[in-house]
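With one protein chain held back, the other chains of the complex are shown just where they sit.
Labels for the chains are A and B, by order of writing; each one numbers its residues from 1.
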Amino acid sequence: MSDAVVTLADGAGGKASRRLVEELFLPELRNPMLEPLGDAALVSVNGTRLAFTTDSYVVRPLRFPGGDIGELAVNGTVNDLAVSGATPLALTAGFVIEEGFPIEELRAIAASMARAAHDALVSVAAGDTKVVERGAADGLYVTTAGIGLLDPRVELDAKRVQPGDRVLVSGGIAEHGIAVMFARGNLELELDVVSDTAPLHELAGALCALGPELRWMRDPTRGGLATTLNELSAGAGATVVLQEEAIPVREDVRAACEILGIDPLYVANEGKLVAVVAAEAADRALALLRAFPLGAGAALIGEVRADDLPLVLVDTPFGGSRIVDMLVGDPLPRIC
Amino acid sequence: MKYVDEYRDGRAAKAIAAELSTLVVPGSHVKLMEVCGGHTHAIYRHGLDALLPPEVELVHGPGCPVCVIPMGRVDDAISLAERPEVTLASFGDMLRVPGGRRRSLLEAKARGADVRIVYSPLDALALAVAEPEREVVFFGVGFETTAPAIALTLLHARREHVPNFSVFCNHVLIGPALRAILDSPETDIDGFVGPGHVSTVIGTRPYDFVCSEYHRPVVVAGFEPTDILQAVAMLLRQLRDGRAAVENEYGRVVRSEGNPAALAVLDEVFTVRDEFEWRGLGSIPHSGLRIADAFAYWDAERRFEVPGTRIEDPKACRCGDVLRGLAKPYECTVFGTACTPEQPLGTCMVSSEGACAAYYAYGRHRPHEKVHA
Partner (left out) sequence: MCLAVPGQIIELLDDGQARVDFTGVRRTVSVVFTPEAEPGDWVLIHVGFALATIDEDEAKATLDLLGEAIAAELAV
């Protein structure tokens, strides 16, 4: 394996990324806090339970319809904390900046971060900056870390998921990935889709009121809903079945996906949450989400079955079903 | 989406499916081949095989222009991409196709090759105009559906005198492939679901030989679930009535004469190669297109030297049998084990359209078809 190199597939959030983590990082770093490979680490300090997470942002272009890398970075880390059942307390931000990067652009990104932090009720409490030579860092990379206070009402774990539990999503999928794909300008398509980047602390916090009936939450980012639900089914050791017609997708997003031959289930989101709740709590969960503008499009999309096969299936309107596998690399446009 | 959603109506699909059972003799075995990879993909994506009566078996044919490109040609494309002055523009489909030694364009990109995905060949030409210091090579793949687009792009390149653009032409023709399958001694296909979008260009008359020489019916079908099921119904009716004719289910876009303007540019820009190798099927005469001499300047094979190596498929690979409808994906010993979508050994696993890839991605959980997952 000595001449093996990391490829873009390894960063796409799907099978290859998972393999990189499980076969390289996990064995090297192995420790009990890392093992669950959750979005955040859970740390106990004198009886107080905290969540701690980090993420890097390498999005291109840096500015895209609906947001920029700064806003994405703040919301992304806020969301990792929120879906772990934690109230975000503070963030740190590290910047790797390419020599020659315009100061005003950097200022605009910092301002975006301030606005996003304000909306999410957090502060960027510390940071670091490094400058690298022209040609490296592709402009700017941002890494954020965040700490939050775990809500004592909930214990979120895929292992707590039971057959019969319901799967919900807070709104239409695939908007961020499509907006960024088109902003890159190679596909010569015009559309009004903007990134859905948004902080989910309110939606997640609302669901925590369900207590033990809330089993698990995630924000389906890179690799899309499909990848996140595959992680769920693997963690729960159960089959997750979705109803194709129940999955909310905006009409123009769906059209863009049809043109490119891409399945919306694999396209990134940055302002959506997926939750698993006890069957009896499903209606209440939907009501809790729909009370917020950000959750207006919340929908019940599937359920957990008693099969011990860790698979994600989609029931089609034609009486059949298909497997939704973990992504292998980024979804690529196709002509065939 | 208009002209799409109406043909995805679940009730209609189930209604047609109910009718299918009345069109077969109980206990009989009817083998229908969907020639086009898009049909394979649609069938599995929508779970349509669940709607077919047990007497009807759908087998997947060679209509995947991505899958059938020989590994040696993929290596040729990689070698072009690795030239420092070349920008290789390609449809997304080709990026993950492995050549010899399992390397792909995606991997070459990871190692620094300038590989870019485009939606249209005209975008590749625009890239050449925008970046005059780069040599833009477009990786041309596809059947008669796609070849006219590349032909028109070459016409534009010549008209606008774009010097830094060329096409690496791997376009193939569906008719000769169909004939190769029909000529194959073990083939026992009863009828064909014809490729809907190829037919918008070539029309329906090119399939007449299937009926007149081989006495099998052909129904040209669209790609939505009701289109496919309707086409199956039409085939079953013909078989029941002992007929063998070319019928058109996709009348909303397919005309019997095809598209004369598209056929005209194909004629002007391309000539037919004496032979072209199809992965899994071997060499098929008059089945591939080559850029005509009048456009030689924009032919990447004449502008650059490519290795041109011929690479054998691995011995364990049963793609040839799968492409001819003689074996099911799960009957191949390496299916799902040594051969998976991430590490495909053979053509059928290579693109999302290939029979094995479609089956692996969508259908390997079906209980009556136990496979290693």
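Following the convention adopted for this analysis, a residue touches a chain if its C-beta (ideal position, glycine included) is under 8 Å from a C-beta of that chain, and two chains touch if they have at least 3 such contacts.
This structure is a prediction, so every number in the text was calculated from the model and none was measured.
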item: Omitted chain's touching partners, listed by label; value: A, B
item: From B:11, B:29 or B:240, residue that would touch the chain that is not displayed; value: B:11
item: Hidden partner chain, residues of chain B it touches; value: 1-4, 6-7, 9, 11-12, 14-16, 18-19, 36-39, 41, 63-65, 91, 119-123, 142-143, 145-146, 148-149, 152, 195-198, 200-201, 226-227, 230, 249, 251-255, 259, 261-262, 265, 353
item: Footprint left on chain A by the chain that the document does not show; value: 188-192, 251-252, 254-256, 258-259, 261, 334-336
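The rule is short, and it goes like this: only the chains that are shown with their structure count from here on.
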item: Rounded Å distance, chain A centre to chain B centre (Cα mean); value: 35
item: Residue ranges of chain B touching chain A (in the complex, touch as defined); value: 1, 4, 8, 10, 13-14, 17, 37-38, 44-51, 64-66, 91-93, 95-96, 106-107, 109-111, 116-120, 123, 142, 146, 225, 341-342, 351-353, 361-365
item: In the complex, chain A residues that touch chain B; value: 5-9, 15-16, 186-189, 251, 254-255, 258-261, 309, 311, 313, 315-323, 325, 328-329, 332-336
